[in-house]
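Only a single protein chain was left out; the remaining protein chains are all shown in position.
For reference, chains read A, B and C in written order, and residue numbers begin at 1 within each chain.
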Amino acid sequence: MSDATPLKVVSLLGSLRKGSYNAMLARTLPALAPPDMTITPAPSIRDLPFYDADLQAQGFPAAVTALAGAISAADGVIIVTPEYNYSIPGVLKNAIDWVSRRSPQPFAAKPVALASASMGALGGARSQYHLRQVMVFIEAYVLNRPEVMVPTVQTKVDGEKGEITDGPTRDLIAAELKAFAAFIRRLS
Amino acid sequence: MSDATPLKVVSLLGSLRKGSYNAMLARTLPALAPPDMTITPAPSIRDLPFYDADLQAQGFPAAVTALAGAISAADGVIIVTPEYNYSIPGVLKNAIDWVSRRSPQPFAAKPVALASASMGALGGARSQYHLRQVMVFIEAYVLNRPEVMVPTVQTKVDGEKGEITDGPTRDLIAAELKAFAAFIRRLS
Amino acid sequence: MSDATPLKVVSLLGSLRKGSYNAMLARTLPALAPPDMTITPAPSIRDLPFYDADLQAQGFPAAVTALAGAISAADGVIIVTPEYNYSIPGVLKNAIDWVSRRSPQPFAAKPVALASASMGALGGARSQYHLRQVMVFIEAYVLNRPEVMVPTVQTKVDGEKGEITDGPTRDLIAAELKAFAAFIRRLS
Partner (left out) sequence: MSDATPLKVVSLLGSLRKGSYNAMLARTLPALAPPDMTITPAPSIRDLPFYDADLQAQGFPAAVTALAGAISAADGVIIVTPEYNYSIPGVLKNAIDWVSRRSPQPFAAKPVALASASMGALGGARSQYHLRQVMVFIEAYVLNRPEVMVPTVQTKVDGEKGEITDGPTRDLIAAELKAFAAFIRRLS
């Protein structure tokens, strides 16, 4: 890939809650991306059924096909997710469980970056390490660092605007996206 | 708890597929339980919506209340689950995400045992270690060993009967259930 | 165990550095223990050789025997450790590797609590989750919560005194030790 080609990245959101802090984090990304990267939201994971091989045997649901298509078409995926019970939210894992069954498998050799936010002290870290293990199986390449884990996120947002406004957090996000751009180009 | 009190255990199944090997594993449990333990299936996790705090604000769905009630009423829970993408199936994690929001929290101080089966070499091990981390947050007590991780399960079942028939695997399951009974009594 | 029996706990330190913040954390424990618990340091892990089955075949080194004996004799063990490279320090893991080879195995059915401190944001969390997995194999029972992970520890100590002086951190430690006492009594 030439350095001039713009990079198309999709963000995959792991929370359904309307006022989700992680949704705010996802909305904060596009403006902080480097000039050669655009970030757009992947289709919602809300409309998928639970993964069930019997259901798959009847044909992939349209919502799965749409999500898989968006991931396949992207140069990279950034997963933005809360941590539920020290791990990946079930709703997000279910989406990955469906997408991973498509052939060709959309995550194969796909550059992936992770970001998470929480009201607690660890910023969703535990969810990210479980996601990293998932990515081994589905053969995605996950950016190592910088890691974006936003603790006490409730103090770092403008609720009206629905975005992260804390300066150091925005700098960290921008640094991750810049590193992600370099990572995508290195791998292509 | 006196040694004479019978132990009521529920099994929580992480797969929806009709012909699921893990469903066969779950069906194999009751007959292998020690005389002082009964094992019955928890309500299905199929009918839950995806966890969404906005939905929770409108009141817990009946399927959540039923599942949480079964867990609360049990002396112990045995989670029987496949591994999806090196981690917990989304559908199972979603059920735990819901149940964990109930107050009092049903898993708190609850003895838990794990069992998994897979067609591959590791028998679902990776799913179990992620589940163990989840259990730290929700403060369940998880039996350490013996660990039941059934590899190449397709060679160890009677598909007609829908149960595990392999002798050494049945012995291992019986050993786990016996250890689980002692663990429950130790903790009570 | 009657509620009147005093509980003897040993602390196992994972750092060798003289000015170690985790050593300060370990030194802070005894004064914060509940009245029915005494906490004394386990023998240092510094004098052990690297684990090597050929060496073991010649007989266990005296330093291993001493450490294993202290663990066996204790009612509970609290492991206090930094995180090195997102995991357990090699020097601490080596000590566990040696001790685990003793028969009877000192950690079997032993109540264990974890505490860690770091200059970073996560307070050693990643080291603790790896330790928890180790404890599954060696069949220790690990306290779930409260978890003591002290972030930015350099702002929470009196370097002269060599102890943690931050009030909320001391309260958290005291809460963990109180929960640990109850956990030990529950398991005995």
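Just so we're on the same page, contacts are C-beta pairs under 8 Å (C-beta built on N, C-alpha and C of every residue); 3 or more make two chains touch, one makes a residue touch a chain.
Computed from a predicted model, the values in this text were never measured in an experiment.
Annotation: of A:5, A:40 or A:144, A:144 touches the absent chain (contact as defined above). From the options A:51, A:129 or A:180, the residue with contact to the unseen chain in the full assembly is A:129. Taking the complete complex into account, C:52 is the one of C:52, C:158 or C:171 that touches the chain left out. Remark: the residues of subunit A touching the chain excluded from display are 129, 132-133, 135-137, 139-141, 144-145, 147, 186-187.
Summarising the interface, subunit C meets the missing chain with residues 16-18, 46, 50-54, 84-97, 100, 126, 130, 133-134, 136-138.
Listed here are the subunit B residues that touch the chain not shown: 121-123, 125-126, 129, 149, 151.
FYI, only the chains that are shown with their structure count from here on.
Here the C-alpha atoms of subunit A line up with those of subunit C after a rotation of 180°, rounded in steps of 5. Ranked by how close its mean Cα position lies to the mean of all protein Cα atoms, the top chain is B. Annotation: 31 Å between the Cα-based centres of subunit B and subunit C.
We define each chain's centre as the mean of its Cα atoms; on that basis subunit A and subunit C are separated by 36 Å.
Counting partner chains per residue, subunit A has residues 126 touching two or more of them.
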